[in-house]
Structures are given as structure tokens and as C-alpha cells.
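Missing here: one protein chain of the complex. Every other protein chain is in place.
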Amino acid sequence: MNSSSWLRPVAASSVSGEYDAFFWAMVLVCGAVAIGIAIALIYFAIRYRRRSENQLPPQIRVNLAAEVTWIALPFLIFMGMFAYGAKLYLDIERPPENALELYVTGKQWMWKLQHPEGAREINELHVPVGQSIKLNMISQDVIHSFYIPAFRVKQDVLPDRYTTLWFRATKAGEYHLFCAEYCGTKHSGMIGAVYAMDPHEYQVWVDRGAAEGSLSSLGEKMFHQFGCANCHHFDGHGRGPNLQRLYGQTVRISGGGSVTADDTYIRESILDPRAKIVEGFTDLMPTFKGQIAEEQIIQLIAYIRAIGPQPVTGAPQPWIVQPGTTAISGTQPETR
Amino acid sequence: MIGAVEVKPSRTYLDSQEGILSWLLTTDHKRIGLLYVFSITAFFVVGGFFALLMRLELLTPVTDLVSAETYNKLFSMHGIIMVWFFLIPSIPTTLGNFLIPMMIGAKDVAFPKLNLASWYIFNLGGLVTLYALIRGGVDTGWTFYTPFSTSYSTTYVVAAALGIFIAGFGSIITGLNFIATIHKMRAPGMTWFRLPIFIWSHYATSLIFVLATPILAITLLMVGFERILKVGIFDPALGGDPVLFQHIFWFYSHPAVYIMILPGMAVISEIVPAFSRKPLFGYKAVAYSSLGIAAIGFLVWGHHMFVAGQSLYSAMVFSILSYLVAVPSAIKVFNWTATLYKGSVSWDTPMLYAIGFIGLFTIGGMTGLFLAALGLDVHVTDTYFVIAHFHYIMVGGAVMAYLGGVHYWWPKISGKLYPEGLAKLSALIVFIGFNLTFFPQFILGYLGMPRRYAAYPDEFQVLNVLSTAGASILGVGYILPLVYLIWSWKYGKPAGPNPWRATGLEWKTPSPPPQHNFETTPVVTYDAYDYEAMKEELELV
Partner (left out) sequence: MSELRSLAVREQFATADQQRETATVGMWVFLVTEVMFFGGLFMTHIVYRLLHTAAFDRGSADMSIVLGSTNTAVLISSSFTMALAVHAAQEGKWRRLAGFLFATMLIGSVFLGIKFAEYYQHYREHQVPGFWFETSDPDPGGLQMFFVYYFAMTGLHALHMIIGIGVLAVLLFRSGLERFTSAYHNPVVIAGLYWHFVDIVWVFLFAIFYLPGLHL
């Protein structure tokens, strides 16, 4: 494991430089103020120490100029801190368009990772250096948190909802992976390693792991295995909506309103199909709750993503709000 | 008379009535304050013992002293006891109860019987929580995050939550009592802007007590319902939202941290003028800042949830507001420091604690600025950085303020002087032990060590060992005052009414005061900290 120094932990991502620069700027500013206050206190305590038991010093009460200064100046500095912090936050939170998307499932007390090419890992994450990686994460039980200190990224992993985290490794190496939200007995054991590799080596590694097939091809298998294909025809004449060119679109729901067809919506439709039925269709789809594993849902989502950009050959899809736009990839807004 | 020792034994609140029942059924706010001292000291010892075990376990990177299950229970119980059974009650129920009526020239609080009831309710809550502890403990963390606490933990969650729920009513009663007292029981001439800042800060604290604690009650009630009835309030499988818990929990718990620090600031605002012998600099600014902290403190809860899955926009709003709430605290720090300027500064123990407070609170507060910066928070949230931040404020701040206040008013409360030399030494030991314990934790957090970890990677060991070493020193620093204060109660030199030559109505009474505080109701004609007006009475030149 790459070792840290006390002054600077391992820094290996595209944001860690910006992060550390801001962190140390804060240390300097806050340190200066703290030292300033300490010096003032000690100096005053010595310089104005009591000379005699009954001494009465000058009774200074207030100085408006001083008061206004030390209200306005900190406020302005704080607003500057907010601005830098917000900018850094947007850089950390908003993934670029070309990110490679992986799926993470957290459960007590391990991390399961799925690469789109099919490779699967437990408690380890292999990534290529220099490539933006976006993780779509969900928990099977309690709230966990995916934390890679070397990349300066962290995001809580929630049950029943996908959250995302992105990074771009800049240095090859092995880095800590921690769970950072207390999750029960083996919380401190829910750790692992992130391996950032030279892109060629990564390609070799990922090809080795793709024996079973890519995530979306596994999803296609699930699509038939679970009987989805029986209703969700691609010619538009099925009992269920045509799922081509669906991913990322805004979909009208019966009863009014609309929803973005993202990972969370697709998952909800599989587990609780009555929650949001597409306009023009009826309550026919059975629930798969208890019958389908979280990883299989992810495979189905990958498949639906894969058929997203396919040109529609069948009937038009009036329930989609903006036909003609392609599926959104990396810059999807957070759902709630 | 200043400095003169009382020769004739007079009836004080300590001997106004005899027998254990006269204490257990007392309605005298001063006796109730002492009853609370016993309770919170006992809880502090229990909570501190758990901290000691945790730090011993963390000497090595593996779980060898205790199992992971036990460690999880230790940090949970440490948090629960320290937050709800020590920090939140400490200064208000002890020094607040004792001093508020005296400082405003009243005979007692507005509702003395309710005051006694609050002590019993508090202890009942404590007993129920201790029951949970003895039966096997709780392992959810003091934050009870769902769905772990509602659907997964196999420990005594409902019992612990019930104990806290009950104790919360004690808090509400105390806050209600103080608000009514400060509004309606001030002596003639004691206008709002003549009140000592101790009163302003406790008033602000009481506002938070009454507004925030009911939300905690509802939150714990919902956790209890969910755990017992399993109806899905926080269970996503049944349509619930586990993140909603975080919102309602922190909506209370963030104002709660201001409950923990405002009384500490109250104490410092009394000690600094007294030991500089001049008025608190910027009195009105400090008074308004107390209210400002209470008000804005209700608007920042989302800063505990920057990586919890809320939207980027709400994160922005909470970040700005978190910086806003830092402004009144900064105002106070500058005004305290400026009070020493051209003063007559004495280095008695209370002042040492106060100066220590200002320094350590400043460090703690400024690391809060780090956490309020959205981008920085991503890396250090849920790590030891946060633990160091809040311990700097709670231990380096609130506990030091409590000790400073206990020393400052000890002569008034006990009628005796504590041993000054030993007290100064203890203050130094506390300061050194504290910084050695918690400063390494900032580094640990920046390096990436998550919190609530029983085991950790090897490279974090050196810093953990330093921290544990500091904790043992800190423990010694806390035991010493316990010993010498108790010793001085019996064997200390008798104190006069005003050994510090301080202003304030409490110093006009004998030490210890009589049961009803004042022989005749005082009439106030000058401002707080008005040494100039009082200089003849205090024999100052």
C-alpha cells in the first residue's frame, strides 16, 4: 500500500491536487488566526498582568470600528472559503461525460463490484489510470459509505437508491478502500484495495475477467430468463412498453407526472411495478421482489442502457417526453 | 466586606434544613444545582471509562483488547452518555441552576418544584439508559442511523432511546424554567442590557432546549415505533426513507451542540471580565451573538449530510449558512480577547481555564470551517478529523469552561477556597493531555482513518498511540480536581463573600449564600461588569 506522510496523505487522483492545495491554504489561514489569538492572549496576559491586588485598570467597553472589522472581515473570508469549497465540491461530484461506468453493491460487510465488460470483484477495484470512472452504487441492507482517501472521494451507499461517485486515477498504485458509514459489527473490516493500473495492463486484466460475458450480455440473458421479453416487445405491440431508446428519457406516468428512466426508476419498476406505471399501460407487471438479486438488477439495467441508443424500428413511443434525443450517459443529474 | 472572614456562623443554604430528605425534596435551586453535580459527575465517570477502554483498544491496529461488537457498544455508549447525560445538562443544570436566580436578584427560579422534578426525570432517564447498558449495551452509535438501528441492530436500542427520551423532558423543563425566570423574576433595575452575559447565553441555550428537544423526542419515538412495530417508517422496502431519519435527527442534534457550547461561553464571559477587572468588551455584540448562534444554529443541520445523498443545491445552502453561524462565535472570541487589553489580568485557575478555552475553542471552531467547505468535507467527513473537531469544542471548550466555572464559583457554592497551586497544575495537565489526545486525530482524519473503527491499517498506529498517551494524562488532569475540590469542601480555607472582587449580584451574598439568596431584594442601578461604579465597594483604585 502506498504510504502517506503526516503532512500529505497519498494523493493519486485528478482532484487530490486541488483538494490538498485548498486544505493547506485553510490550514495557513486558520493557523494564522489561531496563532494570532494565542499570541494576543498570552501577550495581553503578560503585558497587562495584575500589578497589585486592588488595581483598577482603564474601563474600555467598546470600539465600534474594531467590532465592525472583526465581523465584516471574517464574513468575507468565510464567503471566500465557501466559494472555493463549492467549486471543489462541484469538481468532485460532477462526473465528466466520458466516464466508464461500474456498479458497486455494498452489503454487510463487503463490497461487490461489477465491470461493464463482465469482470467481477469483491473488496477490490481495478481501474485504469487516466480514465474517468463513475461508480453507481447501492446497498443491500444498511447505509454504507464508499471511501477512497487517496482519491479524496466519498459517497454514502444507500439501500433502495443508487448514488454515484466518480474519480480519475492519476498514479498507478494500490490504495485503501474503506467503508466510512458505521454499519454494524464488522464495519472496520469492510475494507479493501483499489488498484490503479497502466491502461494496457488494465485491458489485459479486464479481458481475463470477461469470460462470462459483459454486464449487458448477462443482462440480455436475464431479460429472457425472467420473462421480460414476453411483454416488453421491441416492435411496440407488447403488453409492456418498448424498452429500446428508453434509458435516460423522461417518461410520462399514468395518473399524471413524469419520471426520468434512470437506474433507480428501472430498479423500482422491477421490484414495485405498481409504483409508477407508464402512461397508456395497465397494472399487469408482476413484482420480482425476493426473486431477483441486486447484481441481476444491475445486469438488466446495463442491458437496457445498451439498447438505449438503438434506433426504434417498431411503433412510436408517445409516453416518452422528448423523442429523438439519445440516452444520457455520465452527466445524469442525481435523483433526489 | 471584602476579604473579611465570616466569624459568626450564619444559616446558609447548606444547613438551612437537615437530613437527606431535605435534600431529596428540596426546592432550593442551589441544592438542586448540587444534586445535579452528583448526577453528571457520575455519568462523566462512566462515559470517560468507556473512552479509556476505547483508547486502550486503539493502541494496536487489531481488535485484541475487546471484540468488535464490544467496541461498537463502547463508542455508542460513550457518545450517548457524554452527549445527553453530561454535556447537555452540565453547565445549565449545575452552574445555571445555582447562579441564574442570584445573578438576576431573585429568590429562586420561577418554578422550583418543576426544577426538582427535572432532576428526578433526568435521573430516571439515566437509569433506563444504564439498564440498557447493563443488559448488554447498544451498538448503533449515538446517532442511531437507520435502517441499521431500526431493522438490523440486535442490541437494546429501544431501552437506550427511551432513556434519552425521558431525560429530554428534564431538559425541556429546565429550559422552560430559565426562560420564565429570566423574563419575569429580574430584580428592580435589572433591565435586559444590564444582565450578565451568563444570563444572555443561558437564555439562548434555553430557547434551543425548548425548541429542539421535542424534535428529538419525536425522532426517538419514531425509531421506537419502527423497531417494535416494523411498519416501514425508515425502511425503504416498505416505502420509508432512511435518509429522512438523518434530517430529523440532525435538525435537533445540530442545535443540541449549541446547547453544549453556549453555557461554556456563558462561563467564559464571566471569568474573563472578572480576571481582567474590566467590562466584557463589546457587551451588546456578545449578547446578540448568543441569540444569533441559537437562531442560525437551527438552519445548518444539512452539513452533517454532505455525502448522504442530498442534492447539490441544498448542500450549497447548508454550507453558506454554516459559515454564517461561525460569525457570531468569531465575534465572541475577538471580544473576549479584547477584554484583556489594558486590563488587570490575574492568572488564577479560572482564568487559565478561560484562556485555554478561547484557544482550543478557536481551533475547534476553525476546523469547523474546514468541514463547512463542501469539497473539503467529502474527504474528512466520517473520519477522525470530525472526531477531533468536536472534541476540541466539547472537551477543549465545554469541559474546560465547566471546570473553570466550578473553580470560579467554588468559593460561593462551598464557602471554601480550593488549593490554588494544585489547581493550576491540574489545569496545565488537562491542557497538555487534551492536546496530545486530540491533535493527532486531525492528522489521522486527513490521512483517511474512518471513525468507529475497532481495527485500522498499521500506518495509523503511531498517531493512535500518541492519542492514547494523551488520554491517560487527561484522565489524571480530571481526577485531581475531583479529589482536591472534595477535600477543600471540608478542609479548605473559608472564603469571604467576594474573594475575586468581581461584579455581579451573586458576589454580594455571603459565601455560601443563605437559602433565599438576598436578605432584601436588591435594586440594580448600574450595568454588568461596572467596576467603575463599584470601585468603592470593591476597594479598587
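Order of writing sets the labels: A and B. Residues in every chain begin at 1.
By our rule, a residue touches a chain if its C-beta (ideal position, glycine included) is under 8 Å from a C-beta of that chain, and two chains touch if they have at least 3 such contacts.
These numbers come from a predicted model, not from an experiment.
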Identified contact with the non-displayed chain, of B:248, B:299 or B:425: B:248
Residue of B:61, B:112 or B:419 in touch with the missing chain, whole complex considered: B:112
Contacting the left-out chain in the complete assembly, out of B:24, B:62, B:127 or B:231: B:231
Absent chain, residues of chain B that touch it: 101, 106-112, 172, 175-177, 179-181, 183-185, 210-215, 217-219, 221-222, 225, 228-233, 237-241, 244, 248, 516, 521
Residues of chain A in contact with the chain not shown: 255, 274-275, 283
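Just so we're on the same page, only the chains that are shown with their structure count from here on.
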Between chain A and chain B, centroid-to-centroid distance (C-alpha), Å: 37
Chain B to chain A touching residues, read off their complex: 63, 68-69, 72, 139, 141, 145-148, 151-153, 236-237, 242-243, 276-279, 281-285, 306-309, 311-312, 315-316, 319-320, 323-324, 326-327, 330-331, 333-335, 337-338, 340-347, 351, 355, 358-359, 362-363, 366-367, 369-370, 372-379, 381-383, 443, 446-448, 450-457, 459, 463, 501, 531-532, 535, 539-541
Chain A to chain B touching residues, read off their complex: 1, 3-4, 6, 9, 18-19, 22-23, 26, 30, 33-34, 37-38, 40-42, 44-45, 48-51, 54-63, 66-67, 70-71, 74-75, 78-79, 81-82, 84-93, 108, 141-143, 145, 147, 149-150, 152-156, 158-161, 163, 176, 178-189, 191, 289, 334, 336
